[in-house]
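All protein chains of the complex are present and in place, except for one that has been dropped.
To keep things simple, chains are lettered A and B as they appear, and every chain counts its residues starting from 1.
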Amino acid sequence: MWSVDLFANAIVAGLLLGGFYAAVSIGLAITFGQLDIVNIAHPAFVVVGSYTAYIINRHFGLDPVLIGVLFAPVFFLVGAAIYRVYYVSFERTGQESLSGLAFFFGLMFIIEVLLIMAYGVDYRLVTAGYIGQTINIGFVGIPFRMLVPFSVAAALTVGIYLYLSRTFTGRAILAVAQDRLALQLMGADPVRIKQFAFGLAIATTAIAGSLLIIIGPVEPSLGRQYIGRVFAIVVLGGMGSIPGMAIAALILGVVETMVGTFMGPSWSPAVSFSVLLLTLALRPSGLFGRK
Amino acid sequence: MIKRRSFMRASLASGVIALAAASGSLLSFAAQAAQPLKIGFSMALTGGLAGAGKAALIAMELWRDDVNKKGGLLGRPVEFVYYDDATNPATVPGIYTKLLNVDKVDLVVSSYGTNEIAPAMPIVMRNKLVFPSLFGLAVNDEFHYDRYFQIMPAGPEPKLDWSRGFFELAAEQKPKPTTVAIVAADAEFPLAAAAGARKNAQAKGFKIVYDKTYPPSTTDYTPIVRAIQATNPDIVYVASYPPDSVGMVKAAHEVGLKAKMFGGGMVGLQYAAFQKNLGPLLDNIVNYDFWAPEPTLNFPGINEFLKRYQEAAKGKGVDPLGHYLPPYAYAYLQVLEQSVDAVKSLDQAKLAAYMHKTTFKTVVGDVKFGKNGEWETSRVLMVQFRDVQPDNLEQFAGPGKRIVVYPKEWKSGDIVYPYKK
Partner (left out) sequence: MKGAAFWISIVAVLVAGLVLTRVVSNEYYFNALYVILQGAIMAVAWNVLGGFTGYVNFGSAGFFAIGAYTSIALGKAFGQSLPLPVMIATAAVVCGLIGLSLGYLTLRLKGVYFSIATLAMAIVFETLMNNWSYVGGARGAYILTPDSHLWFNSYIEMLFMVMLLLTLGSVAISRALNASRLGRGLASIRDDEVAAECAGVPTLRLKLISATIMGAMMGVAGAPYPYFVTFVDPASAFSLFVAVNAIAMPMIGGTAHWIGPVIGALLVGTAQQVITVTVSSELNVLVVGVMLVLFITLAPQGIVGLAQKYLARRRR
C-alpha cells in the first residue's frame, strides 16, 4: 500500500492539518502556556467563533476568514471582561488553580447550552467559493479547504509571535508569567497586562472558529473533541513557547495523518496521546519550554 | 302513620341514595372516559442525536393532535409524557421506571437510536409491554422480545439487509466490478452496517481491498480517501455519521476518487442542510434512504403530513424538509393507534398479537412486522442523487433529485454507472 505519492500527500495533508491545529491552540498557548490559566473552555470559544462566521456568512455572504478578522476585536473585549471576573473571583484571592479550572469548566457548559438554545443542535456549514477546489502540484493535491486555514493560521502564528517578542505589551505578557514583581517594578500593571493577554487569546478564537467551519460542519458540542488536542499541543510544545506550540501542532497533524493513512485512522488518537504521555514522562517541559 | 312516614322517608332516602349512586357512577364513568390516555417515552432532545430526536418529536405531536381531533384513543384524549434522555443511556432506566411507576403511563414507545432503546428493554420486558421502536439497528437480536416492533424498514436481517441493495446493484453492472473498499466510523451503527457490508460483498464474490474504520473526531478526511484511492477499488462502501459523511463526500471530490460506485450507508446525506451545502458534489452517489419524494413512493397522506411537518418545524433548528425520520415517527404511532382501535383495549398481549399479524396502512405505506419485530420485507432503498443544483434546498422537496434505483418494487429510475464520468 506504500507509495511515494501517498506518503507525500500524507505529509502535506498532515502539515495543513497541523497548521489548523496551531490556529486553534495559539490562544491556549497564551492563556495556559504563559498565564497559567487553565482555560478548558477555549475550544468552546472557538465554536462560538464558528457560529459567528456561520451567521454573518449566511446573512451577508461575507468570506468566513474576513468575518473572523472583523470580529476578533469583539472577542477581545469579551475575553478581557471574562478575565476581569476571573481575576476578581480567584486570582486576587489566590484560589486560581482548582477554582479557576472549575470556573472555566462551568463556563464551557454554559456556552454550549446557550448555543444549543439559540441555534439548535443541527450541524452548520459555510459556503465560500474556494471550498471544494484543489490545486495539484505534481502528484500532491492540496485542497483549498485545508490550504486557506493553514495560510491564515501561519499568518496568525507569525503575527502573534512577532507581537509578543517585539512590542512592549507583548514582552510584558511574556514577562508577567515569569516574574510578576519585576514587571510591577518596571511600571507595568500586571493585571492589565494579563487582561490584555487573555483578551488577545479569545480574539484568536474568532479567527480559529472561522477556519474550523471552513473545514467541516460545526455543532455546539464539537469543542469537546478539541480539548484534548489543544492541551496536548501546548504541553508538547512547551509552556510559553509560541514556536514550540506551532511545531507541536504540525507534529500532531502529521502523526495523525500518517497513522490514519498507513495504519488505520481509528488508532490516530491513541498514537497522538501516547506521544504526549511519553513526552510528559520523559521531557515534561516539552520541546521548547522553559524549565 | 309513623310507619307510613318512615316508609316514605326510607323510600325517599333510598331514592336519593340510588340517584346519587347512579349519578356518581355515571360521573366516574364519564371521568374515566375523559381521563387522558398517556403515552410515555424518552427522546434525545439534547446531545448528539438531538437533531433527529427533536424532529421526531414534532412529527409525534402532529400525530397526537390528529388523533385527538378524531376523539382520542378509546374515547380518551391522548397525552404524551416524555423526558429528555440527553443521548445519555444512563438516564433511560430511570426515565422508563418513572414513566411506568410514577406517571403511570398507559403505553410506552421507545427513544431514538440503539443507545437509548437498549437500556429500556429489560424494563419493558419485565412489564410485558408492547414496545414500538424508533430506529435502532438489530436491537432485538440480543433480547428476542416478542413484543418489540421496529418501524425502521431494515428488514428481517437488519445488519445484512442494510447494505444488500448496494452490493446487488454493483453485481448487476457490466463489466462486473471486482474490488471493494469498506470504510466506517467507529460508532455503533456504522460498524454494524460495515459488518453486514463485508458479508454481502463476500457473498457477491467481491474482493475487499480496504477495510478500515476511523474515529468520529477526525477533522480531515482527505488522507483517508487518498489511502482508499491507493488501493484502487471499483466500489466504495461508506458507513458514516453526519459530519463524517460531509467530510467524506468533500474529500472524495477533492481527491478525485475514481471509484465506479460510491456511497452506501452514509447517515446525514438525508438531511436537508447537508444536501443544500453539498449540492452537485452529491451527484450520482448511491446511498441508503427510507423515503424520497419520488412518484413510486407517493403513499397516501405522506405529502400532507410533510407539509404540516415543514410548517411546524420552522424556526426550531431541526431538519426543515423532514424526509428522513419524521414520517416514520408519525407512522409508528399510527401503528399503535390502529392496533388500539382494533383491539379496543390496552391489553398488551392482544395488542402484540394484533401488531404481529396485521398489515398497517400508514403515511410510509404498508407496514408488516415479522416474527422478530423487524419488517417482514426489507425496504432499505438505494437512492441515487441526480443533477443536483448548488445551494438550493427546494429542489429536494420534489421528485427527480433522488432516484430510487433499488429495490425493483420501488424503482423510479435506472442507476447511472460509473459514478464519475
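Heads up, the rule we're going with is that a contact is a pair of C-beta atoms (placed from the backbone, for glycine too) under 8 Å apart; a residue touches a chain by one contact, two chains touch by 3 or more.
If you're wondering where the values come from, they're calculated on a predicted model, not measured in any experiment.
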| query | Thinking of the complex as a whole, which visible chains are touched by the chain that is not shown? | reply | A, B
| Hey, which of B:Leu191, B:Leu281 or B:Val416 is the one touching the hidden chain? | B:Leu191
| Touch criterion as defined above, residue of B:Pro89, B:Pro280, B:Gly301 or B:Gly400 at the omitted chain | B:Pro89
| Interface with the undisplayed chain - residues on chain A | 36, 38, 85, 89-90, 93, 95, 97-99, 101-103, 105-110, 112-113, 116-117, 224, 227-228, 231-232, 235, 266-270, 273-274, 276-277, 280-281, 284
| chain B residues touching the omitted chain (full complex) | 45-46, 82-84, 86, 88-95, 97-98, 100-102, 114-115, 118-119, 121-123, 126, 142-143, 185-188, 191-192, 213, 215-216
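Just so we're on the same page, only the chains that are shown with their structure count from here on.
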| query | In whole angstrom, how far does the Cα centroid of chain A sit from the Cα centroid of chain B? | reply | 38
| Given the complex with chain A, which residues does chain B contribute to the contact? | 46-48, 50-51, 54, 186, 212-215, 217-220, 222-224, 226-227, 230-231, 242-243, 246-247, 250-251, 253-256, 268, 271, 273-274, 277, 281, 316-319, 391
| note | The chain A residues in contact with chain B across the complex are 1, 3, 6, 9-10, 13-14, 16-17, 20, 116, 119-125, 127, 131-134, 141, 143, 145-146, 215-217, 219, 221, 225, 257, 260-262, 264-266, 268-269
